[in-house]
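One protein chain is absent from this view; the other protein chains keep their places.
Showing chain A:
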């Protein structure tokens, strides 16, 4: 944020008659009041990390000095030690691999079906009329409430977890995709038609690339929801996985391990967001 004091325009700060003394009869000269600027946040390096460092450093200091009791908040260094131990013992991989597999398989299914359905809704009157109300009806359902149903349909093992994550990532992807497709400039479509491109070729060559920015920003939301549902599904029935690990730690009130699990989840979220940022920068270079 910019300093409001500094940005405040000097209103009517007149150049005094003395300073314009060499032209005695000329009218008072006022600098034009500056009223532009702002509304353009620029990246500031290191501030994000600084916030983390301050928060964690504060917690560390508080727990060491005794302001914060061990029951309120675990000491960050202990949480870190727990993480290191988790890694050394090989348990980290044992929990991460099934979790990541579930997240990747589930969200790949949800996103690919979501993008396809979103494009169809964006382009076809029939799909739009038929599916938009359905999507609106599905969107607000807390997907986790459907887990028992999915267990019956797809089995207690991986199937129900894939389905839950797929379903959870599907709805926001559909909404983001058809919104993005709606906004694709139709003059590009007419141009493609005027060069004899067929339907599928227009979808692939014009609609999808033009909708990609919108789809990618929808993906950020979809994947965050995917992570939440992953943990929820694992809490309700899994031997291995970050969710199971957190649940176990929570039921034992083992706050260090609980926080270690939470840190892993946050790291996963940051990684996903960073990865999408990288993809955006690579594939959206054409935007000004």
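One rule holds in what follows: contacts are C-beta pairs under 8 Å (C-beta built on N, C-alpha and C of every residue); 3 or more make two chains touch, one makes a residue touch a chain; residues count from 1.
To be clear about the criterion, contacts and distances are computed from a predicted model.
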Which of "Sarcosine oxidase gamma subunit", "Ion-translocating oxidoreductase complex subunit C", "Ferredoxin reductase" or "Nitrate ABC transporter ATP-binding protein" matches, in UniProt, the chain that is not displayed: "Nitrate ABC transporter ATP-binding protein"
Which of A:70, A:104 or A:191 contacts the chain that the document leaves out: A:191
Identified contact with the non-displayed chain, of A:39, A:253 or A:286: A:286
Interface with the undisplayed chain - residues on chain A: 187-188, 190-198, 201, 205-206, 209-210, 285-288
